[in-house]
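The other protein chains are all here in position, but one chain of the complex has been omitted.
Naming follows writing order (A and B), and every chain is counted from residue 1.
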Amino acid sequence: MSTTRTDTRPDGGADAGVLDAGPEALETFRPGVDGAWDRGAAAHLARRSGFGMPPATVDRILEQGPAAAESLVADARRDGGGTQLFDTARSLNSIDAAQSWWLHRMLQGASPLREKVALFWHGHFATSDKKVENPRLMLDQIMLFRRRGLGPFADLVQRVAKDPAMLIWLDGNLNRAGKPNENFARELMELFTLGIGNYSEDDIKQAARAFTGWHVRGISFWFNRRAHDFGDKSLLKRARVKTGEEVVDICVRHPASSRFIARKLFTFFVHPQPSDRLTDALAALYERSDRDVGRYLGVLLRSRVFHGEDARRAIIASPVDFAIGTLRSLEAGAAPGKLAERLRDMGQELFRPPNVKGWDGHRAWINSTSLIARLRFTLDLVEEEPIGARVPWDRLGAGGSALDGIFARCFPGGVSADLRERVASACGTTDARRILASVMQLPEYQMI
Amino acid sequence: MHASTNRHSGTRAMLPGALLAVFLVSPGALVAEPGPEHWLPGDVIGFVRVREPAKTLRRLLESDLRKQVEATAIYRHLREERDGRKLLDAIDDIESGAGRDAIDVVDDVLGRDMIVGVRLTFPPSVLFIGRSRSAAALEKGVESLKAIVRHKNDDKFPRTESRDHGGVTIETTAGGHVSWAVKGDTLFISNSARSVEDMIDLASGKGPESLAKSEAFAAALEGNGNEIATAAFRPQFVPDFRLPEHADNPLGSLVASGWLEALRVSDLVSFRLLHDDDGVRLRVDVNAKKELGKDAASIFFPTRGAAEDAGELAFLESGGLVGLIHMRRDIAKWWHKRDQFLDERRAADLLNANTFLSIFFGGVSFQDEVLPELEEGVTVVSRRLSYDGLGGTPQPQIPGFAVIFRLKESATLAQRVSSAFFQLITVINLNRGQNNKGAPFVLRSEKVGDFEMSVADLNPIGREGGELGIEYNFSPSLSVVGNRIVFGSNKELVRELIDELARKRSKKNVDRTTAIDAIRVRGAELRKLLDANLEFLTNAIVIGEGISADEARGRLHAIGEIIDFFDGLSVTTRFGDGAASLEVSADMAARGTTVRTGARSDRARF
Partner (left out) sequence: MAPRNGSNDSNGKTTRIHRRDFVKLMALAATPMPGVLLDAADRLAGAEGDGVLVMVQLSGGNDGLNSVIPCEDPRYHRARPSLSIGERQALRLEKGGPLGFHPQMTALHELYGEGNVAVIEGVGYPNPNRSHFRSMEIWHTAAPEKHDVPYGWLGRTVAEHGVEALDIGDSTTPLALVAPGIQVPVLQNLNWLDTLFSSKGSELRGMLRTLLERRRDGDAEFLRGASSATFTQLDKLERIRGKPLPVEYPNSAIAQRLEWTGQMIAGGVSSRIYYVSMDGFDTHAQQENAHAQLMRQFSDAVTAFFHHMKRIDMAKRVVLVAFSEFGRRLKENGSQGTDHGAAGPLWVVSESVRGGLIGDPPDLEHLDQGDVRHTIDFRRVYATILEDVLGVDATTVLGRPFSKLALLEGRRRAAF
């Protein structure tokens, strides 16, 4: 069966409406002028800069105003401190432990944005333990995303190019002088920096030569001089290129890369479909930010377009958003060791993206099986025991009806009276479990 | 901690602790006398008899052990937990109804003993006999019971009908659902008036055959003065008493299928809680009239070569022993007869495993040419490691495991086992090497005394400074010591075992027991292991379960407390003269006091 799509966008979904705007949309959001600064706006920033809407976070953001975006970025850039749990996961060297550790960070870590950014890069530089088969190296890669994910993009790519997990993932050791393996060079251009159509096959061949001898020995990067092609390479209109580092540098400074990265970050954090005009503005902003991801994101997250009506609840929740977000919004605990499997069933197994392209996200999250898995997760959550959840039901019902309590957590910005009415008539106003289970299935809720 | 001046609440405070401690102390000697089994009809399908229940309870409540139990976090948790509270509330209810301490009521009614039986009528009838020390005491006790009923029932006692049966008044209430009678110092209760009549008849020297005279239960009632309680049932009459036809786990089958087969042919299973100088012990008798199948007997209770491998237990228990399992099974025959013991799918798995393992053994059939070469004794031993020479200790610390087989003829198979070991390591290396990660294991051999040990050591290339991951617990090693094969997870343990096996052989100090199975677990070593991994395990629990570090530490502490109570646990199976016996005993070490208890299940005759 061949399906016709009225408009296909790169992530494989159908057109849900392009968001068009010019450079002015990226200017700072002015409360009262461009829109209201209220609980809804604060919750929007909480959802996008982290997972869910924990009341305390929403309160804090509300108080700080739109500038909270910058302090969130600053918090995420700070080194997370204690690595005891990380060391334990690393020592265990099992994928279960690795997944649990990261989920634990997402659930309880001080900076959800740090984890969200790492998750973005995990999907971008999508490396899977299925091939790497070394949970420690996978953990190290995630740690790299957590520590460097909000810094200069060039620095990040330079480190990723020498990351042992990445080298294994894209066959670094097979890349030898005279017998180059193009795997890494191709993905560097196609998926990591430039995007398809912005380079030639010859560019890839030349770049591959520059990365010859970038090997991994034991579990560390090793520059194997004997396998390196020291000759001159010319690519992307540059001659006499010698090293892999130079190639990375050329790629990240290429104008195509600015559009590619600025747009991809935008689709993850703001809206799935920026217009070409908006993408131009984004690329310009990104370059003005010196291609520093944190600076770019800080501006983006307090921009007019971010706080505009069109961006609100415009992204289909990923399984991580859905599961971790709900738990955090409810201030509920859960056993990370039991969440990884549920996320896999929903279509997002951490440390195991489907392939080098990462998760397409958006509409690709949704199919009958993944929806069944979301439904099951919901039942497990209200049942608590299957995922070791600890939901503060008392607090949800406190100060009025359970319906009010849950709506306050799930829709801090308010919701149409009609929807509230319908939920009330379907589930009543007192049984918190029933109400929560229903709310979690609403399309309104599964859009973040 | 919660001692109370209120006399009524004394029991309330003490009972939960007593329940926990119930297996941990022994009561004083009891005097044998004609038991209540003479008054219980012989057609029951099972019974429970308890001697001097009130006295036993009192002893428990007064023991030191109670304080120790009450001091544990688990106990405190149980007290707070819903079921624990329910129990306390129920005792409260009883005491406020009776207006006196619950134990005193029990003492009045059951001063001597009690027996409960079940008759398979429709609906099933439950028969109860309680014997007091005197008619006067019983009368007082019954009054208290009635007071409790009234208390629970808005100060009214339900409508009761009385009638006479052979000079004894039978009272029936609750719409005919409860009948009781008092005859002298004895109280009869049943949900069937007919059964109360039968018990009165028996007490008057009339009526049906009594339990005491029943041939079917004779084995369970053999006189024993130092009994605390006895229970027995006839499996073939118990509705829905079904044993699984097949095991779905090969290891489980190898361990337990023999006992399942024994239970299958048994016509009486009895349990006796006894005490003697060593402490309290539980005996479980599985009596059988039919014979145990020949296959089952020869596979699970083989007798050949018993003396030698049993003797090895002595030295295997030395050092930092954490646990040890020694089993004697005819594995080759079990494998061959797998359809008899395993479900279809697991049996099929073994066939597939045969193909796979045959590859490792150089193409010879694993089931037909390797397994039959093994003697019947297999020992698995686990000890803590010292990590000498590793330059650090790995996190977490995992004890070493080793399995020891004995060969019928050492020469040919030993060669094959060695090459299988090399192949295994090579395959692992190839597998890991496929992603250019370098071979993790370096194969080498070293000399331990007169014996050669093959070691697969971790490749140092992968190691980072100082940090030792979980894999540093492993250095798979193999050695052939005479006619024994020692295969272990760590060279350190295998080295020790080679040394001990060699010395053992020269001393010829063989304990001539006839153990079929022997299991030992050492609490103290387990505790050391737990302590060594405490921080690591805390972190692992935090990551896995999402709870706080304090909560995780609390859980580990509770596990430690349980371990602390058990100094050692041992299970031994013996076989001889066509009878198999199982003996379980646990050494208790509670904060310095050692109370020895034994649970013993004995003599299944086939």
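We take it that a residue touches a chain if its C-beta (ideal position, glycine included) is under 8 Å from a C-beta of that chain, and two chains touch if they have at least 3 such contacts.
Nothing here was measured: the structure is a model prediction, and the numbers come from that model.
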Fill in the blank from the handout: Which of A:A25, A:A118 or A:A314 touches the missing chain? It is A:A314
Practice task
Would you indicate which residue among A:E70, A:D96, A:D155 or A:D171 is in contact with the undisplayed chain?
Solution key: A:D171
Problem - Sole residue of A:A340, A:A408 or A:A437 that reaches the chain not shown, by the stated touch rule - result: A:A437
Handout entry: Interface with the undisplayed chain - residues on chain A
Key = 1-7, 11-12, 14-17, 130, 171, 183, 272, 313-316, 344-345, 347-349, 352, 354-360, 362-364, 366-373, 375-376, 378-380, 382-383, 386, 422-423, 425-427, 434, 437-438, 441-444, 446-447
Fill in the blank from the handout: Those residues of chain B that touch the unshown chain are 343-345, 348, 351-352, 354-356, 358-359, 361-368, 434
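We take it that only the chains that are shown with their structure count from here on.
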Completion exercise
Between chain A and chain B, the Cα-mean centres are separated in Å by 51
Exercise for the section: Could you pull out which chain B residues touch chain A in their complex? Expected result: 394-396, 432, 435-438, 459, 461-464, 467-471, 536, 539-540, 542-547
Practice task
Provide the residue numbers of chain A that touch chain B in the complex, in ascending order.
Solution key: 84-85, 87-93, 97, 100-101, 104, 107-108, 131-134, 136, 168, 172-174, 215-219, 333-337, 388
